[in-house]
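The complex appears here without one of its protein chains, the remainder shown in place.
So, chain A:
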Amino acid sequence: MAMRAAILRHIKVPVRSQALAGLRSREWNLSGGALVRFMSSHDEHLTKEEVMERVLSVVKSFPKVDPSTVTPDVHFQKDLGLDSLDNVEIVMALEEEFKLEIPDLEADKIDSTRLAIEYIYNHPMAG
């Protein structure tokens, strides 16, 4: 309670900007989610180069893959000679690498390094 009072005493809310914030929140509802606001303090976004490098290193370290054949645009099953279950394992390894939780149906569609890089780069929580 004392803590709360102490913190409240330190918070300053300028009236003008609060009114603005009110306006803005109404805009959010109108724009139908065009402006995405992430409810977390997590705001470092990965660069495309970093995503690419880490995705490739995960794919290269997969035991059944010859590292020299991995490029930013290979299809796991057609180019690397893996089967569908290997594909599942790679996607799971990528999820762990980037601390992601990909819904099953979306993960099922990731079948090449290009798609994986694209998906992870566009994921707000990839870390």
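Here is the rule we go by: contacts are C-beta pairs under 8 Å (C-beta built on N, C-alpha and C of every residue); 3 or more make two chains touch, one makes a residue touch a chain; residues count from 1.
Rule of thumb we're sticking to: contacts and distances are computed from a predicted model.
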Report task. Between "Actin-related protein 2/3 complex subunit", "DNA repair protein rad9", "Late endosomal/lysosomal adaptor and MAPK and MTOR activator 5" or "NADH dehydrogenase [ubiquinone] 1 beta subcomplex subunit 9", choose the name on the UniProt record of the chain that's been left out. Result -> "NADH dehydrogenase [ubiquinone] 1 beta subcomplex subunit 9"
**Report entry** Selected residue (touches chain absent from view) among A:Leu46, A:Val74, A:Val88 or A:Leu115
**Finding:** A:Val88
**Report entry** In chain A, positions touching the absent partner
**Finding:** 7, 9-14, 17-18, 20-21, 24, 37-42, 84-85, 87-89, 91-92, 99-101, 104-105, 107-108, 125
